[in-house]
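Provided herewith is a single structure, encoded as structure tokens, for subsequent inquiry.
What you see is the complex with one protein chain gone and the rest in place.
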Amino acid sequence: MASTWGENIKLSIFGGSHTEAIGVVLDNLPPNEKIDMEKIRVQMARRAPGKDKTATTRLEADEPQVLSGLFNGVTTGAPLAAIIANTNTRSKDYSDLKIHPRPGHADYTASVRYDGANDIRGGGHFSGRLTACLVFAGAVCRQILERRGITIGAHAYAVGSAKDTPFDPVNVSKDDLNALNTRFFAVNSPKAEEKMRAEIEAARLDADSIGGIIECAAVGVPAGIGSPMFGGIENVFASILYGIPAVKGVEFGAGFDVACMRGSENNDAFYYDENGLVRTKTNNAGGILGGITTGMPILFRIAVKPTPSIGREQHTVDLTTKTNADLTIHGRHDPCIVPRAIPVAEAAAALALMDLLR
Amino acid sequence: MASTWGENIKLSIFGGSHTEAIGVVLDNLPPNEKIDMEKIRVQMARRAPGKDKTATTRLEADEPQVLSGLFNGVTTGAPLAAIIANTNTRSKDYSDLKIHPRPGHADYTASVRYDGANDIRGGGHFSGRLTACLVFAGAVCRQILERRGITIGAHAYAVGSAKDTPFDPVNVSKDDLNALNTRFFAVNSPKAEEKMRAEIEAARLDADSIGGIIECAAVGVPAGIGSPMFGGIENVFASILYGIPAVKGVEFGAGFDVACMRGSENNDAFYYDENGLVRTKTNNAGGILGGITTGMPILFRIAVKPTPSIGREQHTVDLTTKTNADLTIHGRHDPCIVPRAIPVAEAAAALALMDLLR
Amino acid sequence: MASTWGENIKLSIFGGSHTEAIGVVLDNLPPNEKIDMEKIRVQMARRAPGKDKTATTRLEADEPQVLSGLFNGVTTGAPLAAIIANTNTRSKDYSDLKIHPRPGHADYTASVRYDGANDIRGGGHFSGRLTACLVFAGAVCRQILERRGITIGAHAYAVGSAKDTPFDPVNVSKDDLNALNTRFFAVNSPKAEEKMRAEIEAARLDADSIGGIIECAAVGVPAGIGSPMFGGIENVFASILYGIPAVKGVEFGAGFDVACMRGSENNDAFYYDENGLVRTKTNNAGGILGGITTGMPILFRIAVKPTPSIGREQHTVDLTTKTNADLTIHGRHDPCIVPRAIPVAEAAAALALMDLLR
Partner (left out) sequence: MASTWGENIKLSIFGGSHTEAIGVVLDNLPPNEKIDMEKIRVQMARRAPGKDKTATTRLEADEPQVLSGLFNGVTTGAPLAAIIANTNTRSKDYSDLKIHPRPGHADYTASVRYDGANDIRGGGHFSGRLTACLVFAGAVCRQILERRGITIGAHAYAVGSAKDTPFDPVNVSKDDLNALNTRFFAVNSPKAEEKMRAEIEAARLDADSIGGIIECAAVGVPAGIGSPMFGGIENVFASILYGIPAVKGVEFGAGFDVACMRGSENNDAFYYDENGLVRTKTNNAGGILGGITTGMPILFRIAVKPTPSIGREQHTVDLTTKTNADLTIHGRHDPCIVPRAIPVAEAAAALALMDLLR
């Protein structure tokens, strides 16, 4: 169902880039959970635009206003609702898009889907701005999950040809993730960040954009979470991760690399560690067997396509004259979505885990 | 929810490898749809084991028995239910697994999840045998979709290092897919099949297994199907595709390759074709923008891990003595799941489209 | 799931009596539907308090603020969200309720359910005030349904021993319903209203309250809507009607009177009317057979309990000292909920039909 998600929690997201506000409702949270608004702001700031040259220079006041669900800073068990006002919007930039759909955007498909009634200003309900709601909701869940010993973190795994040091699938630790999960443009290796920034700057100077991959880990998730078939960790994670605009691939553990692997190499051998806990020597499974957690770190990667809004002239159609046309998109856009999408991936993981653990 | 799937149709799958039967219920199908049982048998035979050396030599009588939902071969609108009896089972092969969980299998995670009550015989409800139910249900949906002009087909895209010719993302046709979608070990290039069979045979002779990738296409899906956010084509497809055991990655269109692409390269330019239809010159989007179909072929790939059951000795644990242990799995197993999983991927795509189009 | 409802539309309601705002999100509405805000205000005014002596004298500014989903007054297909600010709240009235739960209210059960974290001010998320959100969402749906030829209306069927003239189950017309569905304290017979007002005034003067029954009809619903078993009209209607606080019974058509009826009397004989349409001579079925509409008027009644907040001293417990206690509730309360609940019942019916028709 479009903008509602979850089986055990219910997430409902609304709004568009240029509506009065965007917002989020999160139902069935556990009661009596203290929520630190400052921690939420930290996460929202990581996603907010205007940081540096890797992102659009638009300034958005992403201050969430909680309308319900908290009393004296504590969850009441009733739906938690928050809105974020839309302020710095330039509606004139978008006047042309009903006629000339932008390649790589949802302008055309939304127009067919909604008989032309879709609010196209700033991408409307398809705007990446809506991920602010995911980050808000995820930031709430992360605080609850942390109290249950679960830590989530992500980094820019690749931007163009530049690659970061991947997580150690077996030993990635809470500390590793905490070192990442409050940073903007989180990476494991500072050198990788340099190279990535160079790729992004090159794209920007070319009036172009560049794609990338985000890797995310969750540690502290106990064994036995998830269900077979359609209730598996992978199913639940993918069902929300593909809700992040621009994601075109999701893989877990060794992911697509399993294609080249032998079973003897891919199988993760079980052993008892010094504390008498069952662990695996490798973690090609990404912490998931049969859809259910093994107790090892959960690991996934998402492929993020290059921002479709680019400054170069592109070929498109004129939907009124039914002829081919050219389009130059003006306005400010992110040359690379990856840095700002990192906290979104973490938030989605937090929501997925909250849903699975309720 | 574990073994139930779908928003507009409802799929419910039950049974285990060694229960009396496995079965499937499919609710909310359109009425008055003629269902050809012979076409269903063709699909089920493609998945059934015992074909050749690429697969287990177990023989399973995968004859579905329809219990309800059809009257004189036509859908009544009431739930369509079918069961497949379990016959050729060797229960003695599995007696040890409660104590020594097989690496790469769900034995350990299921045991934690279900407090040891899980039926471990043949993998129980986690068995790949359950995909017979998916193929049955998908084969029903495919006949309905074909009447609406939609054709689905898939091929072995990679097995180990051997690669098949990929689909032409723009021009893959109904005929291309029909040439594949009744074959066992479907490939676009006969040479690729040879190489793939060699990889599989090498693995088999090593008492090992090998992974691969399946590529699937659906043509004839009209533009405007799907919804934003969590109701997108990618979300719905992934939520069922990850229900196929052994799938560790799902990607659409250019998939993970978008990481290295510039926006100017990845964006698919729109144009009007000779029939006045909007099309795109490339199809990196895999036929999906903003979660909604563009009218171009839908394209996705799934990563299939190597069969975890291998003949080699492996390291595991003894859950009773809480010590490390070695395990040698006897019995007959597929050295590569890819050939038999091809019709399963097609079936999952059919179910996803049926759900989206209802 | 608590505060989310619907299979084909998704309704999400949030807020409490004394939170910053209450609000509602309605996803999957059809696009291109013009929504007249003035008609929404008419419905909300019918539910708003402060009308006359039958209702609480509290004044609530029930002005909905639409945040998204409409563009130039037309549905975009994206989630429609609206909030209603909470203004005239007297928090001090409710300070005692955590200790002394009010009989007939959710204070005690919510406290157990939410480990004492529930926001008890004004009943919190259990407050009848939340029905303003139902009325808003229903008023949106009614405008869409009217364009499809469907009209909904309700009246006070009973208040205490005073009874109104019931709807003619066979001939209740669009005009009959339109004469009711914009009025406060809607009744078919003015004499009945007089008697009902007398009952309410008597209760009010006794510092007490009185219950009643609301009868609701929907005309113009085509035959063939609904599904067997759990997808029936009755199931869907009841699942939302019981979301109205104070409802303790729901019946359709002849309802509980069927207990005393013979089959020969209860069965509604089919016949062809002058327009060649299948109709029934009686309508004991309330327009529903096998969960599916017959094309005759849909008829249901809901039992509304007397307002639990009364001025009289009542027996309760002290949850801190674990002793019995007495409680006198101060503040302003409705001596009878029935008049204000009429538009809520209509709204729930509209939402149910919208869900069934999507």
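Here the chain labels run A, B and C in written order, and each chain numbers its own residues starting at 1.
Here is the rule we go by: a contact is a pair of C-beta atoms (placed from the backbone, for glycine too) under 8 Å apart; a residue touches a chain by one contact, two chains touch by 3 or more.
Computed from a predicted model, the values in this text were never measured in an experiment.
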Of C:P79, C:P306 or C:P343, the one touching the omitted chain in the full complex: C:P306
Touch with the omitted chain, as defined above, among C:A48, C:L97 or C:A203: C:A203
Contact set of chain C toward the excluded chain (per top definition): 1-5, 7, 13, 101, 103-106, 108-110, 112-113, 125-126, 130, 158-161, 203, 206, 208-213, 223-232, 234-235, 238-240, 242-243, 245, 247-272, 276, 278, 280-281, 284-286, 288-294, 301, 303-310, 312, 314-317, 319, 322-324
Touching residues on chain B - with respect to the absent chain: 1-4, 10, 12-16, 19-23, 25, 27-28, 31-32, 65-69, 71, 74-81, 83, 110, 113-119, 124-125
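Throughout what follows, only the chains that are shown with their structure count from here on.
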By mean Cα position, the chain sitting nearest the middle: A
Label of the chain whose CA centroid is most distant from the centroid of chain B: C
Best-connected chain pair, where connection means C-beta pairs in contact: A-B
Averaged-CA centre spacing for the pair chain B and chain A, given as whole angstrom: 26
Distance from chain C to chain A - Cα centre to Cα centre, in angstrom: 39
Chain C, residues touching no fewer than two other chains: 28, 78
